[in-house]
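Chains shown are a subset, placed as in the full complex.
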Amino acid sequence: MTVESTAARKPRRSSKRVSAKKPPAEQTELVQLLTPEGERVEHSEYSIDLSHDELRGLYRDMVMTRCFDAEATTLQRQGELGLWASLLGQEAAQIGSARALRDDDYVFPTYREHGVAWCRGVDPTNLLGMFRGVNNGGWDPNSNNFHLYTIVIGSQTLHATGYAMGVAKDGADSAVIAYFGDGASSQGDVNEAFTFSAVYNAPVVFFCQNNQWAISEPTERQTRVPLYQRAQGFGFPGVRVDGNDVLACLAVTKAAVERARRGEGPTLVEAFTYRMAAHTTNDDPSKYRNEDEYESWKSKDPIERFRTYLSNEGIADQDYLDAVEAEAEQLGKRVRDAVRTMPDPDTMAIFENVYADGHALVDEERAQFAAYQASFAEEGN
Amino acid sequence: MSSIEKMTLSKALNVSLRTALENDPKVVIMGEDVGKLGGVFRVTDGLQKDFGEDRVIDTPLAESGIVGTAIGMALRGYRPVVEIQFDGFVFPAYDQIVTQLAKMHARALGTVKMPVVIRIPYGGGIGAVEHHSESPESLFAHVAGLKIVSPSNASDAYWMLQQAIECDDPVIFFEPKRRYWDKGEVDTSAIPGPLHQARVVRGGTDLTLAAYGPMVKTCLEAAAAAAEEGKSVEVLDLRSVSPLDFDGIQKSVERTRRLVVVHEAPVFFGSGAEIAARITERCFYHLEAPVLRVGGFHAPYPPARLEEEYLPGLDRVLDAVDRALAY
């Protein structure tokens, strides 16, 4: 028996897909407050009114984040980090959404939310610990209400939902935000998070950065309709926002967060953006995507467009831009120095924090290993 | 003031949950059908009625979601006690348990705690259909960050659950479902021993039988039968699978010089393997026979009409006792 191809079905299938997909999505469904050319436009549902200070702040956040990210990539090339997952191109999605939050809100990131971490006040060098291989998560989640980076795709969405259920139980009006990617949308856990959050009306915002790639797989391998539409099937609203438009990301996230505060339950925000860099420093995108796509997205760069807007509107002058640049360089230097002097963990850290209340076997193995190590020291004497 | 009462093992669990809900407003119960129905084994019977839907939460039918949201609630400061309806249905939650729940405390360098209890009715002997009779404890014991316990009687059911809920680590609490209806005395004002310590439930000099959960009763019966044949068999109720109380087992084996480990779970890669390996190392010069293991076969749990022969019963335990004594 030979294996026939599915060709017979394919033409219909792909024609189906084309008709169901992008053209309407990108144009009519996408919330945008700033065009790629840096022109401010209004949206019927989402508006925003920020002071010049606040606007400049968003710019600064994005520049600082990008600079930090570039520094980390360099540090990886120099062997100071084992790996780096760059957020290049996703600054607007991250800064916009994160700046919609209050301090008492809680964030559940993936492994790529360096911009969000920045807004939460997490020291950037802290983010590098796990990429350098000195720990598996280098900060106390509760000091900035910013949970640890989560690598197992999608699992944090359930933690966010549970946390939000707890918030509701406490009668607090905080909101919770869960970040995840387009690839993650396929995981059972993410869909269970949709179910639980809807059923319990949990105050959580699902913020999906659709950067159009899950390593080498384009979003069509995960869904045949725009991802924001997924929410409707679970009974809560979904909205697609221009992920390279920091103002729109802020406005849309703010609206979602406020819904959550008002007790109206979850919202899915799909930030339509693009992963400008490789998946991680281990990855070689030339294997699976072409230069054209990259170029077309370069012209939609989130920082460029925002700078154009700020300059055109006279909100930021060259001095300000230069000052931010200088500050970013300072940050880069600080991070560089900090990483290079970051101490390796003590070997015995292997046995630390395995349990909060202790475990006899860990104690036994710790003691044995210490004795084993001491035997070398003795030999060395 | 005495507070000793005779009750079934499942009732003891129910009372223990009630006490926990009363004592700590952060304790919440989550699971499928734990609310109005009170769980398919009635372990949460009446709790939702008395503590409300906010404390005793019927969840959507999704085990990963149950454990995943429990983790989130623990991060928020709650102490969720999660029910998995049957042993065979814990696997959809396996990823959340192994990659998240077990590792969160370490990942956070100790800055967060994971006081989550996962209650799982386990084991066979109740004539159920597939997936309702399994003993998956080994699949969790290998994973660092989890604690695993299993009571064998009503008093332990009450107290070990209290201790599990008070523990700041995730505890998988395996309930011997075929012993749910066994009655025993529970003293709710006693001071319990350490959660992870084995207990000699019958003294003996010729051989040690080590078991936990449902097999403790079987081992006691076997020891009684052996006594009639003049063999003095000690029975250890291990109570905890992670950590295992190797000190306690060693102490017993140094006296009896022979050990048979009994569990329902398959022998291959089961608890008996770990106990045999470590006790052999610790007691190499004491052992007069290899540590023998009695347990399930390397086969799926069989249909109900075969379980009596599949499950380690009196005869198979005695057979192992005889073989060990024959060395």
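First chain written, first letter: the chains are A and B, and each begins at residue 1.
Please note the rule applied: a contact is a pair of C-beta atoms (placed from the backbone, for glycine too) under 8 Å apart; a residue touches a chain by one contact, two chains touch by 3 or more.
Note that the coordinates shown come from a computational prediction; the quantities given were computed from them, not determined experimentally.
Each chain type appears once in the view; across the whole complex the copy numbers read A x2, B x2.
In this section, only the chains that are shown with their structure count from here on.
Here the CA centre of subunit A is 40 Å from the CA centre of subunit B.
Residue ranges on subunit B touching subunit A, taken from their complex, read 28, 54, 59-60, 62, 64-65, 67-78, 92, 95-96, 99-100, 103-114, 144-145, 147, 167-169, 196, 242-247.
Interface residues of subunit A, counted against subunit B in their complex, comprise 135-142, 147-148, 150, 152, 155, 157-167, 169-170, 188-189, 192-193, 195-196, 199, 352-357, 359-362, 364.
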